[in-house]
Each structure stands twice: as C-alpha cells, then as structure tokens.
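For this depiction, one protein chain was excluded, whereas all remaining protein chains were kept in their positions.
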Amino acid sequence: MRYSRSFQVFRMIFRERYREPTLELVLPTMLVANIFLNAYYERSGFQLLGIVLAFVPIISVSETLAFAIGFRNIVYVTGDHIYKGGIISFITTPISRSKIFLYIYISDVIIPLIFWLLTTLAYATMAGISIPPLVLLTFIVGYFFSENIIFTLTLTLRSPGIITLASLFVIGGIFIFGGIGLYYLLLKRSIEELYLLSFMNPYLLWIGQAEGGKFMPIIISGITADALIAIALFVSSFMIFRRLEL
Amino acid sequence: MIIAEGLTKSFGDKEVINVTFRVERGSITGFIGPNGAGKTTTIKIIAGLLRKTRGKVEVMGMDPWNNPRIYERMSVIFTTIYHPQEVRVIEYLKDMGKIYGKDPRDLIEEYKLWPHLNKKLSQLSSGLAQRVQLVAALIKEPELIVADEPTANLDPQARLEFYETVKRLHAKGVTFFISSHILSELEKVVTHVIFINQGKITFEGRLNEALNEDEEVIYLLVDNPEKAIKVLGKGEMEGGYIKVRGKVREVVDKLDDAGVTIINLRRSSLDEVFKKFSSV
Partner (left out) sequence: MKLSGLIIALGIALLSLALTSINATVTLTNTFTNSYSIYIPGTAIGTLQLSQNATNITTYLLVIHNGEREFVKLPATLYLSPGNWTLMPYNETYYQIVNKVENVTEKTNCGNVTVQKVIKVSVENVTNKLTSPVIVKVNIYRMYLVRDPGLIEVIGISTLIIGIALFVVERFHS
C-alpha cells in the first residue's frame, strides 16, 4: 500500500521523536503513574480536593511526563534540527512548510497530550473515579499555554541550551510567582485581582474551590485567558516557521 | 534552469550578495569564489532555505522560496548530510524512496551501500556520507542538482569518484550547479563557470571563455632556465618552473628557436582565473 507524500513525511517526523523504546517506556509509566489519583482521592475522603491535588502539575507524574516529552520534542528534537540544520532535510521535501509545521506540532505537542489524556481517562474509568471535565480542561489549556511558549522560544532563539534556560525562567516564573500571588490574593479575598492573575496558576483556585470557595467564574476566566494566549503563541510560531531561514 | 537578476540578500543593514547570473539547462556550472564571497547564501536562496531581500530568482521557472514543487525536480547537496544523525542509512533512503514513490535498491546497489545500510548517519565517514547524500538526492531523479562544497570533506579518491558520478549524471541530462574550492578537480567537469567575489558576480561564461585569454600565465619546466628567461626577456622562477605571462605559441616558438628544450608546460588553470576574479 502506498501512502501519500504528506503521510510519509509525517511518519518520518513522528518516528524521529518516538524511536524505540520511547512509547514502550512512556505509555505504561503514564498509565501506572496515575495511582496518585487513587491515593489523593482516598486521603481526601473521596472529595474533589483529592482529584484537584492529584492533577496539580509536578505532583501528577503523568502530567509531568507529558510536559517533559513535549519539552524534549520541541527543544531537543525540533530545536536541535533547526540548530544543526537537520530540518533542511524535511524542508526540502515536496510538501509545504505549513504542513511540515503542522506535522512537527502534532508530533511534538499534540501526541504527548493525547497519550496523557488516553492514559488518564483509561485509568479513571478503571478506577471508577469521575474527573470533572473542567479539571481536565485546566491541564489541557495549561499544557498548550506552556508548550506554545517553548515552541515560540525555540523558533526565535534556536539554541537548545538557551531555550531550556529561557523556558525554565519564563514558565517557572509564571507558575511559581503566579501561585504565590494568587495565594496572597486568596487570603486577601481580593476578587478583582484574582481575575487578573487567574491565568498564571488556576490550580490554586481549584484548591480554593474544592475547599468550599466559590471561584468557578475566576477559574473559567483563567482558563480562557490561557487558551487565548496559547492560540496567539501558536499563530506566532506558525508565522515564524513559515518565514524561517536556515 | 536558474535565473538570478539583481538577486540581493541583506542581513540587517548589510547587503551580502547582489548577483545576476544564469545557469543553462544541461550544463555543469561551477560557482567559484573565495570564503565569504556569498556562494552558500546564493545556493541557500536557490534551494529555498533563505529568502531573497530584492531582485528576481527563478529555479526551473519558479520562485524557490516556500515552493515545495521545485523539490520534485531539484536536489540539494551540502558538505555534510543535513538529516537527523540518529537515523540509519536504510531508514533514510527508504523514507526518501517512499516520499517520491521510488525504490532505492538499484541506487544502493550501484553506489555499493549494502554493507553500510545499518549504520547511523552519524557513524559514516565523510566520503560515505556524501555517497549516501548523493543517492538520496538521486532517488527523485532530479533535473537539477545544486551542490554547496560537496567535496570539501572528501579525500582525493572520494572527490574523483564524486566528479565521475557528476559526469555520468550529466551525460543523462542532469544539470549541475556546484560550488567548490577544489578548482583543479572542478575544472575537469564544469562546462560553465560563475565567479563571485564580495557578493558580486565577477565573471560568468563558458569554461573556455574564462581560460582563453590573449595573455595567460604559463609554467615552464625547461632544461636551461637561465637561458630561457634571457631568451624570453621576462619570467621568474617559481620552484623549478619558470612562470611567464604571454601567448603560448609565441613563448614555445621563441624557446624552440633558442634551442631550449621544454620538458613540461602548464597553462593557466581555474586557479589563476580564480585569483584574477577574486582579486587575490
């Protein structure tokens, strides 16, 4: 059977990122790493708080793994190809730059997210834990937000070392200082300012919500802001890639 | 095949090239110039990897920037393989074959790559890597091959093999646009030359036009150099050779008449032309 040229190029790009034994290691680990969901759920007395805590990035091994794979793909595969010129081989295939960008983006960013979503939903179904869709959406949007920042930095800065440092500072800064700021504002009960910072770390608001607070509108506004920024970054990455000179 | 008219590329405020030239279909055109002259920039614009700042560039009638259609008919070869280095030779060639719907096995056989198919690209020697790159370039059966310093990392044997392949493909109708520093080997295959210096074209034409001048530099190995210099009234020793500027026929006649035996005569080569057009 002969596949289209586009599919062949996509296969090349995909294989470059998921060489054996990447999937063999990542998928089962992601699936099993969800045991923290049970553990936190049990400790919280089977309440929302347990689910929310289990979904906080870094605490959630599965989410951290998805993010790390996305990061590795963007910085150390795509970034390295741009830095060392390996991408020339893909650019000089008879398919458009737009499609190449799309395939790279799917392989680098979307596929790790699909792995995470599938394993998490499979685990939640097996464990009989129903996860609120908005909790899932919080991570999905946050994931695109941070990976798109890295993608834009990669296409702009090109050097993997510099991108790693810049990404750590930018994303770490947003989440850590955002978290501290939101915690302070939560204690102050300063609702208007909470709206302003909500995009920086909506998990803190989720914890407040699980503890009986009424922060759902703020959480939704944070997720919306994250999504809008992620879309803007995606569009800018696309524009940079189309004009990328090698 | 390639047309560049007022083709300009600037990085920031600095204009790196401003060139006008034409590459004829069916030619092997040598693109010659010193380091930093703008050869790679020009080739990258032709390959669609850099965007022109101004002017016109056409490859097979199309603007190469963001134009995937030209890659159906054009291959680009660099000094090293620009492909992820963890990939094995067989994967690389099979993938290229699948993209263009061609079976690479005949080419693998022809270029004797069977023993190396399971090696990673990073493990290949320079010569082997260049052979693999050439096979990958040939899979699509291109009409035009653009090569940027393809023999820079190769030993003399591999360089000769490369140019033999170029001759063979040229006979089949493939047009070549090759930049190289190793002019003694390039002059054996090129039909046309384009000289570039400091981002400007200094000469464009057939090889014989470049070499054929009224007065050229001649290197003579004679039995009596002192007498030869006296007879010619000019010339200087360079190693064992007399270096003299003039018309070959006249120089030979003068020496014959004076009874000086010419052991060896070397006419001006691309190296001399290179020096001239590169202001060296």
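Remarks
Letters A and B mark the chains in the order given here, with residues in each chain numbered from 1 onward.
Quick note on the criterion: a residue touches a chain if its C-beta (ideal position, glycine included) is under 8 Å from a C-beta of that chain, and two chains touch if they have at least 3 such contacts.
Keep in mind the model is a prediction, meaning the values are calculated, not measured.
Taking the complete complex into account, the chain left out of view touches A. Contact with the chain not shown here comes from a single listed residue; of A:Ile58, A:Met126, A:Leu168 or A:Ile231, that residue is A:Met126. Looking at A:Arg15, A:Arg72, A:Lys99 or A:Arg158, the residue that reaches the missing chain in the full complex is A:Arg15. By the touch rule set out above, subunit A reaches the unshown chain at residues 15, 18, 20-21, 23-25, 27-29, 31-32, 35, 38-39, 41-43, 45-46, 123, 126-129.
Simple rule for what comes next: only the chains that are shown with their structure count from here on.
Here the CA centre of subunit A is 48 Å from the CA centre of subunit B. For subunit B in complex with subunit A, the touching residues are 44, 47-51, 66, 68-69, 71-72, 75-76, 78, 81-87, 91, 95, 98-101. For subunit A in complex with subunit B, the residues that touch the partner chain are 2-3, 5, 8-9, 11-12, 15-16, 19, 77, 81, 84-89, 91-97, 242-243, 245-246.
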